[in-house]
Structures are given as C-alpha cells and as structure tokens.
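Incomplete set of chains, arranged as in the complex.
When the chains are written out, they are named A and B in that same order, and each has its own residue count from 1.
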Amino acid sequence: MPYFLHQAASILRCAGRTSMAPAAPSGVAPASAGPVDPALIEDLVAANRILADQGVLDGYGHVSARHPKNPARYLLSRSLAPELVTPADIMEYDLDSIPVDQRGRTMYLERFIHGEIYKARPDVNAVVHSHSPAVVPFGVSSVALRPIYHMSAFLHRGVPVFEIRDAAGMTDLLVRDPHLGRALAQSLGDRPVALMRGHGNVTVGSGIPFAVYYAIYTEVNARLQLQAISLGGSINYVAPEEGKLYEPNIAGTINRPWELWKKKALGK
Amino acid sequence: MPYFLHQAASILRCAGRTSMAPAAPSGVAPASAGPVDPALIEDLVAANRILADQGVLDGYGHVSARHPKNPARYLLSRSLAPELVTPADIMEYDLDSIPVDQRGRTMYLERFIHGEIYKARPDVNAVVHSHSPAVVPFGVSSVALRPIYHMSAFLHRGVPVFEIRDAAGMTDLLVRDPHLGRALAQSLGDRPVALMRGHGNVTVGSGIPFAVYYAIYTEVNARLQLQAISLGGSINYVAPEEGKLYEPNIAGTINRPWELWKKKALGK
C-alpha cells in the first residue's frame, strides 16, 4: 500500500521527476539573449497574479513574454501556480521551448504553446494559457463565442476552437510537444483568442497588458453571453464592423484597468 | 517589431496622447463655478468606490455630480479606474463637456454622456455610466428588463434601450461626441435608467446616493430576473401601480444602505 503518497512532500519529489525530463536532448543549451529590464519582469509577474486575482487562472495555466532583445527567446515561470510566481521564478527559453539554463527547475509541460505561437506570430509579444472557467463550456459546445459588448469587441474576428483530436486523435489533451503547439498556433491563425476543446484557451497580444486584457474580457464575455442566451430571446451581437471600429480604442485606455488590476493583485 | 509595447509605461504615454485631444477648440476655457463643499466631493469619490465595491463598475465607467453652485457645470474624475479616484482627481466641466482647467489631465472620452444628460434633465444632479455586468445581456436581448421586487420598483417606468446604430449607424459604440450624448439623453427621457446596446447603461438621480442606488439595484434586478426566467414558470412582476406607490419610500430609507456602502468601500 503506497503510504508514501500520504504526504504532499513525497508528491513534490515525484512531480519533480516527472516534469524534469531531459530538456535539451542535444546536450547543448541555447544561448541567453541577455538580461531583461526588471520592469518587464515585473509586468510578467503582475500578469500571472492579475489573472489569478481576476479568476481567469486557478492553480494551473501560465503567461509568457517574448524576450525584448531577441525575438527567438521567451520568458516563462518555472512550473508553479501563477499566483505564487516571483521574479526569481522566470526562466528563459528558445522557440523550441528548450531552457537556456534549467538549473534543476521543473518546467511547464505545455510550454510548447508559447514557443510555437511566437514562431508563427511575429506580431505577438505575450501569450496567456488558461482554463478560464466561463470559457471552457464554449470550447465544448456547438454554440460559438461571440462579442456581447464593446469591451470584448475583439472577438468579432471569430473565435476558433482547437480540436486536438484533429491533430493527434485520442490524447491526454495536453499540448506536450512542438507538433501539438504548431497545430494550436495554426488554429489560432491571426486572431487574439483560440479556445481549446476540453481544456481551456490561449490569448495573445502585442504586449503583456493586451494578452491579459483579452484573457479577462474573453472570460467576462463568456459569462455575459451565457446570461444573454439564458434570457431566451434573440441577441443583437456586436457587428464585425463595430468590432473593427472599436479595436483601436483598446490601446488608448488599457492603462486604466491595467493600473487597477496591478494594484489589486500586487497589493495582496 | 514593436518592443516598446512590451511595457505598460509606454502604453501610458501612448494613452495620454490619445485622450488629450484639444478640449476647448475656441481656446477659451469656461469659467469655474467656484469651490465645492468637500462633503460633496467626498460623496462623489465614495460613489466611484462604492460602485466598484458592489460589482457595478470594473476598470471602466464613471460617476459625475452637477456643480451645486451652477447648474451649468458638472464634476467628474480625470480618466481613471473608478476604484482609484481620489478628491484630487475631480475636474470641473461645462455642459458641453469642456474642462474648466484641464492642466494636462487625460479625460474620459465619453464625458458627453454626462454633459448632455445634465442639459436635458434639470431634475438630475448625478449620473452613473457603467458596464454593470448582469445588465449588459438585457441591453442586447429582445427580453426587456422589468422590476422583480420593491427594491428595483423604479424600473416600472420602463427601461429604454439606446441603440447607437439608430443615431449614427455603424460606430465604435462609444458616446464620443455631443451628438451621441444628446441621442442617449433623448432615449433616457424622464426615466432613471437607460440601457445602451452592446455597451452598458446610465442611471441618473436627484442626488449622488440616488444614482448609485439605481445603479446597484438595476444590477441586482437583472440577476434576479434572469434567475426568475430560468425557473421556467410564469413571472409576477411588480405592477406599475405598485412601483409608483413604492417610489417615495426610497428617499426615506436610502441613508441605510448608503452608510453601509460607504463604510465598506472606503474602509478598504
């Protein structure tokens, strides 16, 4: 009888083994792009905590940023609940998701989501992967996520659903290798959000605040759209033209919620 | 690649530019109506924080009060998340929503909501604009918001839905000029609440506590009405006569929740 499983300590050891599979099979770790402005690291840590504070992330999910000095590197926490991430936990990866300097740290199994999206989307500098609760039902339903109001008008471009069965048949649903990461990136296309069936979603932006904004308002839209559907009447969604006209406003006002989110999340 | 977008700091600078478009094209700023009783400013700040604390406002939305010494002036925070507003952030505007003394502060793009409602409604001394979450679905649904209980009996007068497409065709959904502000005020008519399709709502009152009360109980009513509809049976709404009979009670008891809301919101 496995009594050693009684205690979290032994699980920690066991987890360590599992997610510390050799990262650089060639034995040669990629070169670092060099030190990063602490303000960017602070924003990345803030993003993790903001998304936990806003109910988008629970103990799982992760947020990354592209390295500002080299587009072929990205920054992502070691395997840790987002709410607990600190600057010391941020690791550097190349776009094949091989760590520059692992130093024994455990890694997120699904880091390939980040690496493959950065490869496919030069315009993207930040990626959020979450199990955003109200969004999950839209990932498994035949009903499409559509924009309810201006705050989520960015959904007007359509919200693809990544069906991992199409890419690899029956799996454990995890994006655990570059092939699956590429299939997800392809499903995402040039849009800010893609749902992942039976799993969660990804949002991407030109900077950290944008990817965070998309993640939060995708969640809010999912809640509001469900409510609108439950009312039982017909629904007047944001028209694609309205969505297109609204989009430029985001850059002009995003600092307003960003300051608030940061204060609330870091003030804890 | 726009690396400068990585950090919130650069977005702040960019946002500043966008919302600081010249406010007084004539070059002549309107005259101030003079200093305001600090107790009124305190109530206005409290209103911002109360509505955030009660879940009516998130990082967006705004609350204003008419100037007590001159009905042709109103008071509104600079562009800031409501939860962060302090007395020092309150600015004075004329009813064309031109600032008395901008001093480089960024302004809410949609301040015309306030100015045009004050023009059209001499009985109104406070205006709330929010994206009150449970109310948004009623703004896009063919199902009308109707009063469920005495607390929201003020809805008995009917709840108009402002369709910005009727006023200006395809837009970015924002009330960004006096023309759109007037169209919204016209839709509101003599009522305390108007919904804005794909956007949010406005509530107005003879004083700050009333506009806040209407905003909070419009949100609560929206939640309860959705629940009543989801039960699937028939619904016995508050009759117009009951609503009319209830209304005078609000003034007699509003200090009870107002004291509580203030304590909870300011105690944080």
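Points worth noting:
One rule holds in what follows: a contact is a pair of C-beta atoms (placed from the backbone, for glycine too) under 8 Å apart; a residue touches a chain by one contact, two chains touch by 3 or more.
All values reported here derive from a predicted model rather than from experimental measurement.
Here 2 copies of the chain are placed, and the complete complex recorded in this file has 4 of them.
As a working rule, only the chains that are shown with their structure count from here on.
Superposition angle, chain A onto chain B, using Cα atoms only: 90 degrees, a multiple of 5 between 0 and 180. Chain A and chain B have Cα centroids separated by 33 Å. Contact residues of chain A toward chain B in the complex are 37, 39-40, 43, 65-66, 68, 71, 122-123, 125-126, 147-151, 153, 206-210, 220, 223-225, 227-228, 230-239, 241-242, 245-246, 248-249, 251-264. On chain B, the positions that touch chain A within their shared complex are 1-3, 5-9, 11-12, 14-15, 18-19, 58-60, 79-81, 83-84, 109, 131, 133-134, 136-143, 170-174, 197-200, 226, 229-230.
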